[in-house]
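Just one protein chain is left out here, and the rest sit where they should.
Take a look at subunit A:
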Amino acid sequence: MEEEKEAVLRQLEQSVEANPHDSALRFDLGLLLWEKWNETAEAKEKAAEHFLASAKLNPQNGVAFRYLGHYYSRVSLDIQRALKCYQRALSLNPEDSDSGEALCDLLDEGRKETLEVAACREASERSPRAFWAFRRLGYLQVHQNQWSEAVQSLQHAVRGYPTCADLWEALGLAYNRLGRFTAAIKSYGRTIELEPTRVFALVESGNIFLMLGSFKKGVEQFEQALQISPQCVSAYYGLASGLLGLAKECIHLGAFKWGATLLGEASQVAKTSTNLAGNLSCIWKLNGDIQLSYAQCYPWVEEDQGLEFNAEDFNASIFCWKNTCYLAAISAKFSYQRALLLAPWQANIYTDIAISSDLINTLNKRTGHDLDTWQPPEKMALGALLLEADNYDFWVTLGCLANHNALKQHALVRGLQLDVSLAVAWAYLGKLYRKNGEKQLAKQAFDCSRSIDPSLALPWAGMSADFHSRDTASDEGFESCLRAVQILPLVEFQIGLAKLALVSGHISSSQVFGAIRQAMQRAPHYPECHNLNGLFCESRFDYQSAIASYRLARFALISFSGNVSKSHVRDISINLARSLSRAGNALEALKECEILKKEGLLDAEGLQIYALSFWQLGKNDQALSEARNLAAGVSTMERKLAATSVSLICRLLYSISGLDSAVNSILKMPKELFQSSKISFIISAINALDQSNRLESVVSSSRNYLKSQDEISRMHSLIALGKLIKHGSEYCLAFQSGVAHLKKALHMYPNSCLLRSLLGYLLLSNEQWNDTHVATRCCNVGATYSPTKEGLKTAFEILGAGAVACYASSCSNPKFSFPTCSYQCLDEHGAIEQLQKCLHIEPWNQTIRYLLILNLLQKAREERFPHHLCIVLKRLISVALSNECYSNTDVPCQYQRFQLLLCASEISLQGGNQISCIDHAKNASSVMLPNVYLFFAHLLLCRAYAVEDDIMNLQKEYIRCLELKTNCQIGWICLKFIESRYKVQTETNILELSLKECSLERKNSQDMWMGVFYLAQSLICIQNQDFLSAEEFLAQACLLASPESCLQLCHGATCMELARNGSDSQFLSLAIRSLTKAQEASVIPLPIVSALLAQAEGSLGSKEKWKKNLRLEWFTWPPEMRPAELFFQMNLLARESEARSDTSQVESCQSPQKWFLRAIHTNPSCARYWKLLQKIVV
């Protein structure tokens, strides 16, 4: 290395010697000596000589001058020469940053700031790429507080040095000082990005965030700064004030607990910073602010085991809460005092002390003091004013804190004189006027304040109080108060809002609920809070919480209100008793009422609860006597209360003394009492139960008071139900008359869901069973989303039940069956989908789940029990069965359980699991239900044992079925099949007799069922190859139920079979007759009918009819299900028409051969086709 260097040096020296006038060579030599040679002064001197020579030879070489400058400044320490050399270098090349920086450093050392600025400016003016100059200039301008110039220079410099953190920081500072905060934040952000440890940038950007109100971001910045520099007081200060800002935001939302948590953190931080710098007044002031806010927002928290609160616990918890607030206020005051001690010239600290001591006074309840002496709050407020008499804020503070109204007014007016647009002063002035009863002036002041600053809460509250006192437009009052509460969640506003909500009917509003809950946190010692909270809970049916609240209200009333007025106690106690009674706790309610009675405070409402509680506890005599007391007072009550009292009395009379006595008493009562819709319902209901219609005149006159459409349709449904009872016999309700009434009512009110669903329900319940398809149509599922519990059944329940009851209305897929039902029920709703929708809306609804299971089972049966559906059903059923509601022993519940067990059993049977099938069925047979239902459990057991070949048990179950009997024909028919198939020994015609017996009950469908029975018998005969008797049975069946295409088809087919066996040719014409009937009767063209008909006609020699029917047959099949034989027949048909060249028909769309090939392709296992194919090919 050294040698190489030497060689290069020697070579250069030789070249220089050779060309002593070449400046470039000399410069190179100088450079080599300067940089690459030993760091000795000697070498430098030599280098300098060469530079000098080079510069002399070529005075335009700026770099040579730069190095000379370096030499003079660093080696020979000749500052003047150095300066000159640098200047020369710069004048040659203004972008030479080394020279520039060196020059400026020299000037800086010499304290020649103006020269420095001039040098930079000159360089920057000469070249826009002299970034060093811009940077230097920018720093200098920042130093000289020339912010806008600095921004320009720095912006330019940043382009040259984009990664220089200092530069960005300086730029941020300049922006900050110019008030361009977002730009400043960006610059600081860039600084932190480049160097994450820049505490200054972090703190400054944090401060800006606080100023802009983004406290959260500010807090993050300060936290980061503190991680780098844990002793940084300004970061602590910023963090504490950021947390304070966040907490105030929360408090304005009403999140007191959240605010308190943040303030706790803030006070920790503030404490740390006071330890670090205890002599800064602003830190003490901040600490005071934090403590003051804490005292103002610390919430009272209801303990969670709160339902059984007793008075001592409650008092203790209130005391504890108050004490916390009090201590915080004291600590705030002390902090302010410290701050004042450190900076006694700051007037605002005086007002702070004034405010905090005022808070201490209110918490300490020292309000009844002597009015003549000056109190500390007033004194301190005056102290502030002595320092700054023209500060209007201080005047307003004095106005709020002063004890004398005159002084208050004076202070506020004085504030307004200083600034007439002071909204706060106007607002407080309004409050003052209102207190003094000068409403007009108050209103003016509030209006004034609101027009200046609509975001101030007080004037809105004032306005709402105004509305309230005028007792008109309470909605407007509510709205204004709501606005006040939303702007500032103050307890007084919140309680006012809740009271207005009660008056104006906004009781379900969430805003009000939130407000009263927040009020409870800040004023747990106000009985109103708890009482109102109780009322709101009660309106939401949360009686337990309501009871707890009323109890708390009473504790608060007794413990914290100065003078307990009896009417307050009575109101709360009656609320309590009512809630207890509604929660089902009659005993406690009774106790409350008795206490009230002892004190003579029991009013009409109390009496109602009293009587009701007696009745609920089974003490009928006392209940009646209280009812009598109540009746005595009815005439003096206001109308609404009178109506409820009368209805209660009527109901009690009916429930305790029975129908006759109730009717007689009602007849004795004066008619004026019944002028209310509420009573109308009750006496209508009583009248409906009364066969002799004694109340007819009373009822009809009271019905005049039904006003709304809703009430009228409810009355119609009640009348319809009444007709069921009145026109029905002892064992059977008169569904027809109910349905008739509902139809008329529905004609008047076509959009009443209540009437529709009741009509659907009645149609479904009708024992004739032939209106089910209408039932699903009359209730509109699509129009109502909410399955509200209106009436007895919801539209969804009727749809689901109807779909199960009416097989035709649920089967929709022709892939699985061809419905022959003449009702033409199209599955327009899609019951399963609708039920799923409903279940999605109300997943807890057991009835809907049950109906879905039944519908799914129907679907599974239709689709021959596919595996996946069976799994779903199994899961659904097992969960439904485990539901606790089936432990209930009433019949509807047990019936549902029974059906579910049967479903489970059926699914097991189909899945081949006989053991669980038998288990479920046995369970089902032990359910407490009438025999007619249990029959089916045993029927299922028969089937299960039959599958297991357990003839003994089968016989047993069969006999059990015969013993139990059912009124469902289908049950008997199934039993018949089992009997014949498994050759169960029995008396011959007991089944037929039973069937006929149960058919008698349903006259409309008697023939139909007998037809089906004959069908069953004929099927049994066919199984035994006895076609002749089968034909006889079927002929009978067709006679009884001629419109049923299914029966006709069977008859036709049997006749064909008989004809085929050659027994008699008359069977052919019989077959043709039946099949033609079947063809005509079926709603959807049935397959096979036409094919058979074609065959029969063909056999009789009518070729045209054969063709016509075959063509018909083609269209009766869904495309994907056409059997091979159909293609084969079409082949024959095509061949026939090919001869006639008839191209318009369906068979001619392809050649006969193709038809034939399709037949083979569809069913390649048929030997007949292959044989024929051979013939054709050959």
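Everything that follows uses one rule, which is that a residue touches a chain if its C-beta (ideal position, glycine included) is under 8 Å from a C-beta of that chain, and two chains touch if they have at least 3 such contacts; residues count from 1.
Here is the rule we use: contacts and distances are computed from a predicted model.
Peer 1: One chain of this complex is missing from the view, so tell me which of "WD repeat-containing protein VIP3", "Exosome complex component RRP41", "Ropporin-1-like protein" or "Mitochondrial import inner membrane translocase subunit" is its UniProt name.
Peer 2: The UniProt record for the chain left out of view names it "WD repeat-containing protein VIP3".
Peer 1: Which listed residue, A:Ser504, A:Gln518, A:Gln896 or A:Asn1109, touches the chain dropped from view?
Peer 2: Within the whole complex, the residue contacting the unshown chain is A:Gln518.
Peer 1: Tell me which residue among A:Ala632, A:Val879 or A:Met1121 touches the hidden chain in the full complex.
Peer 2: Spelled out, the listed residue whose C-beta touches the missing chain is A:Val879.
Peer 1: Sort through A:Gly62, A:Pro94 or A:Gly254 and give me the one touching the missing partner chain.
Peer 2: A:Gly254
Peer 1: Based on the whole complex, identify which of A:Leu839, A:Leu1132 or A:Val1146 touches the chain you can't see.
Peer 2: A:Leu839
Peer 1: What subunit A residues would touch the chain not displayed?
Peer 2: Where subunit A meets the chain not shown: residues 216, 250, 253-258, 261, 299, 304, 307, 486, 508-511, 513-514, 517-518, 521, 540-545, 583-585, 785-786, 833, 836-837, 839-840, 843-844, 849, 868-869, 871-872, 875-876, 878-880, 882-885.
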